[in-house]
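For this depiction, one protein chain was excluded, whereas all remaining protein chains were kept in their positions.
Coming up: chain A.
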Amino acid sequence: MESTKKYWKGLEEINKTPEFVEKNKNEFAESLPIEELLEGSGLKAATPRRDFLKAMGFGLGAVSLAACNVAPVQKSIPYLIKPEEITPGIPNYYASSYKGGSILVKTREGRPIKVEGNPNCIINKGGLSAQAQATVLDLYDISKLKGPWFKGAEQSWEDIDQHVKGELNKIQASGKTIAIVSSTINSPSSKAVIADFTTQFPSTKHITIDPVSYAGIITANEASFGKAVLPQYRFDKANVIVSFGADFLGSWISPVQFTKQYVSNRGMASLNEKRMSRHIQFEAGMSMTGTNADSRIAIKLSEEGPALLALYAAVTGSSLGNSSLGENKVADSAIKLAAKELLNAKGAALVVAGSNDVATQTIVNAINSALGSYGTTIDLDNPSYQFTGKEADFSVLLADMKAGKVGAVMFLDANPVYSLPNTKEFAEALKKVSLTISFSDREDETASLCQLIAPNHNFLESWGDANAVEGYYSLVQPTINPIYNTRQAEQSLLIWSNNPVSDYYTYVRNNWEKSVLLAAGKKWDEILQSGFVVLPAKAVGATVFAGNVAAAASFVSAQSKSVAKDVELHVYQSVAIGSGQQANNPLLQETPDPVSKVTWDNYAALNPKYAESLGLAQYDVVTLKGGEYQIDLPVLFQPGQAQGTVSVALGYGRTKAGKVADGVGQNAYPFLAMSNGTFQFANNVTISKTGAIEELAQTQTHHSFEGRNIIREATFAQYKEDAAHGSGNHGAKHETYDLWNKYEQPGHNWVMAIDLNACTGCGACIVACNTENNVPVVGKDEVRRRRDMHWIRIDRYYTFNEEGKQITEEKEIDHIEGRMENVSVVHQPMMCQHCEHAPCETVCPVLATVHSTEGLNHMAYNRCVGTRYCANNCPYKVRRFNWFNYWNDSRFDNYLNNEFTQLVLNPDVTTRSRGVMEKCSMCIQRIQAGKLKAKIEKRPLVDGDVKVACQQTCPANAIVFGDANDPNSEVSKALKNERTYYVLEEINVQPGVGYMTKITNTGLQEA
């Protein structure tokens, strides 16, 4: 039913006034100010209260919403098309080589961040040196050139190529020599490239010169045996080793390889079989090898010749004239004892000498020959190609350059302007060459004098190969795209010589396929995975010594007499910096010297007693003047240094290496003396005090262990009687009581065992730990203030043997009347001991450091407020505090304050901010990764799945890490060893790291 009712809304409606009718025509009774609003005049009107409130409400809301976004925007670029082989968060490993040894390069999201030794490599056997560990940082060095450099500006490669080709053709036409100056090249492909280049430009000469040369040995072998090679030494086969100044564990030829061999006769495994080699070291400076010797006898450099002659006489029974050691009675009798021991071990004896003198090495050859070392401990038929440089060739080139016979010089991995004694002469000669090219990756000392720099790739960006020792071929493969506009040197040579194969990858592959792969019967892809090929060793031929001993002896005598003047200078390679090639690497600069614990500098090492007699105190700056050349260096008191000698490390005093190395230390290369065609490491200098004082940055300044039983030792004779001798493992242990309840450790219990007899102190673990755990480099000043950040350190303690007794306490050392030459040394790696009753944990007010059920002492950086109480209460002093924001503070810009270098950081480990404590985590990220992997593979974690960084790189296998809950794990077995003791176990902190006693094979001297 339709409603007929009508409701009215107002009197106007019922009355139907004309106004109402008018208004009711439109939808809205009153006209809306739309036009006004659109014109903008509406906005100019006074704001009504409601609008004001609305605007305010919106404004408040908007502002508070906008303010919610506090997190900084992190721009990350996801893969548009994900490469098949890269999974973010999962590392990839590629086989490559470093200095001829096979390595595995760990890459994350396409950037190499760590290198490890290839466990199958016959040279390294999985161990790596500090230098190899630090090398990833070289890739991210901001001091490198970003592209080819010509006429003081960056140029395109096309322009460079055009210019060089033109010039080379001109030089070729003029008949002048084209010289390629390189350090040792043992890469078959590089050699082939140079050979091809020589075919194109027949006047090419390839000159090899190493900064530290072994030409003396090579030349002596040529004279003695007709084989101009550097032999392979087999320290593993030697029962008695006598070294004359050869630092074979630290810097001589192939230290990692030798360490592996050496320790195989001295570590836990051989000691368990009651087997230990005997090592006698005669040397002037205190080398790392000397610190490991069973008997170390300090001799002057001038006594080295007579000592060798005396040894020859004692071994062969035929005197070579004046073979007495004169006043050095200790050395004299030691030589006689050494000869006896060597003869007893005939066929398993080895004599090595660090000298680069041909005559000296000839005598060594004669002794080794008499001891039957050839074919047993020395292999001449499967030689080493690690160093093939010959300075005699270089002298010829220099003469040619001066005579204007050389049209072009190219420098490949060679920096002679820095590493030659006569730099000025060479730089002058260089001016006479019309085309000078350097392949250096930076504008170094030589490159800066060259017209043109064609920067080479870093080896991590390169293809290549190496043949470090006979029959061992390893591959270099790139692990990252070239970062800068650089080009591989070999490729440059291929292009300049118009080689039909201008791509070096193809060239290497072709070269391998037609030679090595053919011989080994393997495929390219297999080698890419395994990294190397071993061809069967050559049969050892008969070796007959045919050298002229008499001539050599008279030369050695004469040479010794000429050196026998005050003060005898000994230049050597330090373990970390070596020849100085990697000097711009801050990790190496901050690696403490294994003996002196000095970082960021070289110094004049003097025996304390001798320095006193010269009126010198520690850190006095002295001028060393030899010939025309002089340098100012601070004095370091070095116990064990021979009287009347001073040792100075090479590799420092770079002027154009880059931001890190420039101005660090002084260059000692100019002290090298040319004699008989080789550079000698012995020379004479005068020492004078300058009056200045410069404190060296040492990580350890107290050098005796004060007779505390933190170091426990035994002689080999005692050990054979009783394996637990000196370890404190006799009788019942003290009963201990716990304040805390025992807690369950159902899963793993991570612990560590360290063999003090294996550790050589080389410091590779320190660098490995630094790169793995993003440990910052703090620089010289901070180290001087004792603020080094290393999570693992190697404590080095001296013991003085004076008047038949051992002196370890400082107050007695101060009163030693003797010569401070007869020193024993022990190296003790020290890191967080992950105590079960950790003193650090109880004192932290905020629970930032706590214990895990797996026996680890954790550090929660985010929770740390930085009271430093934990560090104070740590009996081992292994906690490290971030005094500054080392990652982002321009005052500590050693390398890390730029985004490029920060690409080296391990993304699995957070970087620590200022004000936070840090310390060894036992590579918790590796433990987690290992557990995760086992879980994914649905299997229990097995021993060896997880290796911590220090353990993995240790060339001496001195560190064993694993699960103590697994009775069959390597570490459980090691800790059950009779030699095992715990440092400071008497304070019942229950450390998780066990140490094994140091055993010294005192040999005949004791008898």
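Keep in mind that, in the parts below, a contact is a pair of C-beta atoms (placed from the backbone, for glycine too) under 8 Å apart; a residue touches a chain by one contact, two chains touch by 3 or more; residues count from 1.
One rule holds in what follows: contacts and distances are computed from a predicted model.
Novice: Given the options "Acetolactate synthase small subunit", "Hydrogenase", "ABC transporter substrate-binding protein" or "LemA family protein", which would UniProt use as the protein name of the unshown chain?
Specialist: Its record in UniProt gives the absent chain the protein name "Hydrogenase".
Novice: Out of A:500, A:746 or A:845, which touches the unshown chain?
Specialist: Of these options, the touching residue for the absent chain is A:845.
Novice: So which of A:710, A:941, A:958 or A:975 would be touching the chain we can't see?
Specialist: A:710
Novice: Taking the entire complex into account, which one of A:788, A:836, A:854 or A:963 touches the absent chain?
Specialist: Reading the full complex, the residue touching the unseen chain is A:788.
Novice: Decide which residue listed in A:234, A:796 or A:979 touches the omitted chain of the complex.
Specialist: Of the candidates A:234, A:796 or A:979, A:796 is in touch with the missing chain.
Novice: In terms of residues, what is the contact footprint of the unshown chain on chain A?
Specialist: 700-706, 708, 710, 782, 785-788, 793, 795-797, 828, 830, 839, 842-847, 863-869, 871-873, 875-877, 879-885, 889, 913-917, 983-984, 987, 989
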